[in-house]
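A single protein chain has been omitted from the complex, and every remaining protein chain is retained in its original position.
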Amino acid sequence: MNEQTTRRGRIRIDGLEEHLSSDRADGDRTDADRPGDHRDASDRQMAAANTRPSATSASTGRSTLTPRDGTSARTVHSRSRLEESWRRFRSNRTALFGLAIVAVLSAVAIVARPVEFSTMGYTITLQPFSLAPYDPNELSVGPPNAGPSLAHPFGTDWAGRDLFSRVLVGGRYSLSIGALAVALALCVGIPLGAIAGYVGGWLDEAIMRIVDMLYAFPFLVLAIAIVAIVGQGYWNVVFALVVTGWLTYARLLRGEVLSIVETDYVAASRALGTPHRTILARHVVPNAVAPVIVQATLNVGSVVTAAAALGFLGLGLEPGTAEWGAMLAQGRSALLRGNWHVTVFPGAAIFLFVLAINLVGDGLTDALGSRDGRERRGR
Amino acid sequence: MGCRKGFDERVGRRTILRGLGAVGTIGLSGCITAERDDRISESGPTELIQRGFEATGVDAPFETTIYANAENGERSRWAQLVQHELNETGLFDVDFEQLEWGSYEQLCLNMADNAENALVTLDISGGWDPHTYVNSLFHSDRRSPNGFNFNHYTDDRTDELIDSGLAESDPERRADIYRELQERLARQVPISIVRSGEETAIYRCDAIDDWRQYPLPGSEYDAVYTPYGREFLESEDGAELVVDLPATVSNPDPVRMNDTTSNMATTPIYEGLLAVDFEGAVRPSLATDWEQLDPTTYRFELRGDVAFHNGETLTADHVRATFERYAGTPRETDVYDWYEDTVVIDETELEIHLEREYGPFEVSVGVPIVPLAASEGALDLSEEPTGTGPYRFDEYADGEYWRLRRFDGHWFDGDESVPERPPVETITMRIVPDPASRRAAIEAGELDLATQISAADVTDLETQSAYCVERSAAGAIDFLVYPAYLEPFTNADVRRGIDRLIPRETIVEDVYAGVGAVAYTPIPPLLEEFAVDSLDPDR
Partner (left out) sequence: MSIIRYTLRRALTAVPVLLGATAITFSFVYLTPGDPVDVLVGFDHVDPETRAALRAEYNLDRPLWQQYLLWLGDVVTFEFGESPITGRDVGETVASRLPHTVALGVASWTLSLAIGVPLGILAAIKQGQPADEASRIAALVGIATPNFWLGLVLLFVFAVHLGWVRVTPPDAPLVSLEMAWFVILPTVTLATALAAIVTRLMRSSMRRELDREYVRAARARGLRERTVILKHVLRNASTAVVTVAGLQIAFLVDGAVVVEHVFSWPGMGQLLVESIGRRDVSVVQASVLLIAVATVAANLLVDVAYAIIDPRIRHDR
């Protein structure tokens, strides 16, 4: 069972070649017609498209591949690798800049309005600051559709709500949707991907088949269908984004796991009778997870954009919500009427955030090893 | 059926509620949160609600949710205003939720059965008869899903009044009945009427001289050339008119038509026995003459020289086949609500027997008369709508445009007000689903005329000299449905209190940019003899 899995995985996975000698590759021909092998080509390309074109070159020019640094001793030196990565990340100025933007946006979202927690008549103020001059949901704090002014730096919307306050507070929704949706998708994708890659066989087959099926849908169409079923709202949008988001991670992690399972280290652990769970949790996943984390970071940006796209189609958060996408959607016809500020500021906020996330993602990619080309689809 | 003139409430039920899906940006004049004078002096609404809360044993704040559908930006906004107003009283804790249309439709249809704690916002368009507005909303036989009586309001006297209004044919007595009915409804407030709608058309003054807007949704483009309505669009002979459609044409077959868009696209194609003109008067169309022989029998005299687009000539058999074609189809009730059978006397004469005495018969009988080939199954009207109208179906590019061409064999010979043939040769209806794009298209000169522009855009463009706007009070009302099956909404004081809190002026002025009028009663001002002014007994 594992034989088959690893053999299959080898075609698709970079970082594996250094563990394999060319004579074993020749041996693979014997099972060329095995049913079930087929998907690996598309898997491979998905992985390549989603993350790393290096995977592709692995399949096309295996013999010419350069070994990856650190791979031969990946399990042993994981801590020092982390430190090394952090050192590299720190020295990357654009990445730090991106991180700073994300930090500032998050901080602003938190201190935009006080955070209070009420229970049984008591109100506990967790965060007393209020950066936003107005309550974002208070109607008529200014004239409707007014352009930027001193009192309202970003102007006001149709109901006379202060856009500056709304954009500041809106970060709470957009950023938390991004973070939550990605985190939850990871919670689904990582275990499934790990199990698929490690256990292999029919389980692998079943999980990856489901991934394939869901991949056949365009993301927005799937999300529209889900929102149509479960309705609008914060958690429903998060749910839709998780359902469509975990695929990438599962696929990516499975590929990584396949390559790691092949290592002598894991083979040795198995031979020593270490429980599978321990091997998986201690050795396999921690070493396989780096590219998934990079991908996840980048996805925070695309998830925020996706939530905004849902909002644009009227299927995101409720229109009154101060979420960037929902605000943008409301400003659609305002743009034509000349009230450009209603769309420009929330749009700029999304833009800034996604840009910053991408800078961080780039930095992470560079820091976490030679996976220089990780790209992704629109997910 | 409603295809012609929206003779009844069934005109395009889908888009009835969906409205135009328009997104507009509208200002608030700042009076939402400001304490209004009348509120201070009166402070009635909150007291009413408190009284109702006490009577039902409900503690404030009462938690509930107000809903709107995502496709209709204006409705979402007024729902938010109502939400805000209710929360301001401190008596309610109202959430706002927006659903995709299909889910929203299901919520509305099943709210009473599922005892949903939900306030829903909707609109309905009716026809030229008052029955079309009150029957579906208030009659206990029309409790959802068999009608728009969403909160299953049941009141024997209301049913009685609706039924007797339907059976009565004397106009004055009818007016009395509908007045009493509306007074009763204003006391009981099963739902709150918020606004009566307006049909608007905006056009480029350089392309069109003068446009007359038909007041019922679905028949907008009839005004291009209507012998019965004494209206036509002047232009040089052979011109093309480019207008807008808000969605794709779903189904142009009269017995399967399920949205207003299909209605809009086909009114110039089809004609019925009778038609209702722009003022609401019944006019002959394919029938030249008609009389009521007894309460349930009408005799019709047909025009002799009417050709169908497919070459058939109109006979009494066509009329009978048309009516009978409705049996077992989705639009069955358009005809079978009153139809018993047709007796063909000769080629051009026939008698229609009704199942029961039917007040609005004359405005209901004008369903599109279709060729025999359609009844026999040789012609598929879904693919090729065919009638006797002044325009024939030319081509349809799915999702792109719907095109009609002048039908040269049309029966009308011309008179002093309408020429023999329509000057406009081609009507191209462009499908532009995005409201912002519709506005952009008319500004770019790609549309000569648009009837589906959002209210805010209409008033915005109205100020520019290049655009002319034609507005007419429409047979449409917006309303708020209470979950009257659920405490504290079972209490009429609560509903009355909320009714008086609804910021109607703000909704009309700011959400609809002054398009439409504040309304308190279900029969819109379009039906002058039946409409009544504010009836709130507490005021």
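Chains: A and B, in written order; residue numbering restarts at 1 for each.
FYI, contacts are C-beta pairs under 8 Å (C-beta built on N, C-alpha and C of every residue); 3 or more make two chains touch, one makes a residue touch a chain.
Treat the numbers as computed from the prediction; the structure is a model and nothing was measured.
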| item | value |
| --- | --- |
| Per the touch definition above, residue among A:Pro114, A:Gly201 or A:Pro218 touching the missing chain | A:Pro218 |
| Of A:Ile110, A:Ala151, A:Leu203 or A:Leu313, the residue in touch with the unshown chain | A:Leu313 |
| Which of B:Pro295, B:Gly311 or B:Pro433 contacts the chain that the document leaves out | B:Pro433 |
| Sole contact to the chain not displayed, among B:Gly44, B:Pro61 or B:Gly147 | B:Gly147 |
| For chain A, residues in touch with the removed chain | 8, 11, 25, 28-29, 31-42, 45-46, 48-49, 53-54, 56-57, 59-62, 64, 66, 209-210, 212-221, 224-226, 228-229, 301, 305, 308-309, 312-313, 328, 332, 335-336, 343, 347, 350-352, 354-355, 358-359, 362, 372-378 |
| Residues of chain B in contact with the chain not shown | 10, 13-14, 71, 100-103, 105-107, 109, 136, 141-142, 144-148, 247-248, 250-251, 253, 256, 258-259, 328-333, 336, 380, 382-383, 397-401, 428, 430-434, 436-437, 440-441, 443-444, 446-447 |
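To be clear about the criterion, only the chains that are shown with their structure count from here on.
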| item | value |
| --- | --- |
| Inter-centroid spacing, chain B versus chain A (mean Cα positions, whole Å) | 47 |
| Parts of chain B lying in touch with chain A, wherever the complex brings them together | 22-34, 70-71, 73, 76-77, 80, 84, 96-100, 102-103, 434-436, 439-440, 443, 454, 456-457, 460, 510 |
| Sites on chain A touched by chain B in the complex | 138-140, 143-145, 157-160, 227-228, 231-233, 314-315, 318-320, 329-337, 339, 342 |
